[in-house]
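Before any comments, here is the structure.
The complex appears here minus one protein chain, its other protein chains still in place.
When the chains are written out, they are named A and B in that same order, and each has its own residue count from 1.
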Amino acid sequence: MPSLGDFLAVGAGLFVLGLFGALMKRTAVAVLMGIELMLNAANLNLVAFAAFSGRISGQIFALFVIALAAAEVAVGLAILLSLFRSRATVRMDDIDLLKG
Amino acid sequence: MNLAALLPAEILAGTALAVLLADLFLPHRDKAYLGLLSAAGLAAALGGTARQLAAGLHASLWGGIFLLDPFALFFQTIVLGAALLVLGVSLPYLERWGRDDGEFYALLLMAVLGAMMMVASRNFLEIYVAMELLSVSSYALAGFLRPDPRSGEAALKYYLQGVLASAALLYGISLLYGLSGSLDLSVVGARSAGSLGVVALVLVAGGFALKIAAVPFHMWAPDTYQGAPAPVAAFLSTASKAAAFAVLARVLLTAFPAAQGPWQELFAVVAAASMALGNLAALGQRNVRRMLAYSSIAQGGYVLIALAVATPTAVAASLFYLAVYVFMNVGAFSVLSFLAGPTGGEELADLDGLAERRPALALALAVFLISLAGMPLTAGLMGKLYLFYAAVQGGYAWLALWGVVFTVVSYFYYFRVLRHLFWGTAPPRPAAPAASVPAGLALGAATLATVLFGVFPQPLLQLALHSLGMLR
Partner (left out) sequence: MPEAFGILTLATLGGALGVVLATDVVHSAYFLVLAFLGVAGYYFLLGGEFVGAVQILIYAGAVAVLFLFAVMLTRRRADPVWGRSPARWLGVGGAAALLAWLLLTHLERHPWPTKLPPPAPHNTALIGKALFRPFVVPFEVVSVLLLAALVGALLLARKEGGAS
């Protein structure tokens, strides 16, 4: 049986890969995908900790996060859509009207 | 008992639902009633919270998930007060915009609800959920002016950075949960010692720092404050910031008193960097809204001095400062919202000769700006004095000195605006829209409070000190 440390290592890998993607990608959709990977890493941690300590609260937290993430993604994609209508771009480099 | 203590929050949620429902049936010309309904709900919630604060309520609800102590109630009052002022200014703003009133008010009320729940939480799950409610509503509000790509850009930048920070925050929480086996703030800290706990705490603090717009998590703030509707910018820079500060203070002071040394140093650096970057970047701005955005990054830096010093005096000073900051900052953003179109016309040159065209507005803006700068007879000065004094007392004299230096730097950009207001020549232009009664009330109240708390700061300071009693 894999140990808790193995699950945590996968979570850490997922978190770092997601962060890397979020900071390296140019299109907003891809950035958001990276962020979702980070959220999944946190969720994996929560469920693993809950299972290994025989507690339920971690699983509950993970359920909440899944619901919140779906709502958040919906709002984010609506923002993207509304911006795309007025600017016809989803590349972060092109979104630069506001400057000092 | 549980439900009665949460009555203000329930009123807010009910008002939000009522606004959404009424929006379906009201004819277009009567949409202003939605604003009045929201104002009534906010005022009722504010009254209820103020009464709880006056009664010294200290209740632990639902097995300690909620803690309605004076500290939480103080911040709830700040948030509700800020929201009420913002709402007053939103009424004429939405009248000019001419649609989507119901959605705006409902989202604002739900954002306030999130902020209220957030400051009263003592459980990471509840903190996270409430903060997401505040965030999701704020993202949508920032992008409210759909046809204007600047509003969309403001929303997208805030959204992406906000979600990124909340993912980091959540990962930090998950580590703390693993270390301590609990989500309860009063338990987590004691069992999360060690270097992994520090890593987790930094991730958590980063998530809150983004909402405070503290360096290095400030990148979204100038763009979002400039591009979002002006009343939304006012809300984000005050209520949202105050709520995040409250949670951060509660997490650090109640859950992690043992780890004080390292995070005090960390916040000393963050506060110093925020003051420096905010004030220096504001110097170069021609757009007044963007200048105010950088100024509010700097103001966040002043408040964060409290977390570096971490003495009761310092935290009480930060409570005082945040309370008066609400009045002056909402006020300043509001004046701009009257002058300009939805998101434009806020260059320095646009303010030329405002004192001749709109003397009352110009005077109000002047009061807010000299208070933000920290001149005598304003609440801003008293707040800064208390903070710097607490810093010196707490052994952070260098931070106080740093703050004084950058306060002097800030005079340059605040007074540049004043010069345009009073000594610029007014260009011929169409008359700005007349101010409405609710907006006049909100601005008048903000102006009055800014001066009043500058002359008689004692009662508010006493209240702030008293609110700390329960924080240990």
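Keep this in mind: a residue touches a chain if its C-beta (ideal position, glycine included) is under 8 Å from a C-beta of that chain, and two chains touch if they have at least 3 such contacts.
What you are looking at is a predicted structure, and each value in this text was computed from that prediction instead of being measured.
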Identified contact with the non-displayed chain, of B:69, B:126 or B:346: B:126
Subunit A residues touching the omitted chain (full complex): 1-10, 12-21, 23-27, 29-30, 32-34, 36-37, 40, 43-44, 47-48, 50-54, 56-57, 59-60, 62-64, 66-75, 77-82, 84-85, 88-91
Hidden partner chain, residues of subunit B it touches: 6, 13, 16-17, 20, 28, 61-63, 65-66, 99-100, 102-103, 106-107, 110-111, 113-114, 117, 125-126, 129-130, 132-133, 136-137, 139-141, 143-144, 146-147, 155, 178-179, 194-196, 199
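We take it that only the chains that are shown with their structure count from here on.
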Residue ranges of subunit A in contact with subunit B within the complex: 8, 11, 15, 18-19, 22, 28, 31-32, 35, 38-39, 41-43, 45-46, 48-49, 53, 55, 57-58, 60-61, 64-65, 68, 71-72, 75-76, 78-80, 82-83, 85-87, 92, 95-98, 100
Subunit B to subunit A touching residues, read off their complex: 124-125, 128-129, 132, 135-136, 139-140, 143, 146-150, 152-157, 159-160, 163-164, 167-168, 170-171, 173-175, 177-178, 181-183, 222-223, 226-227, 281, 284-285, 290
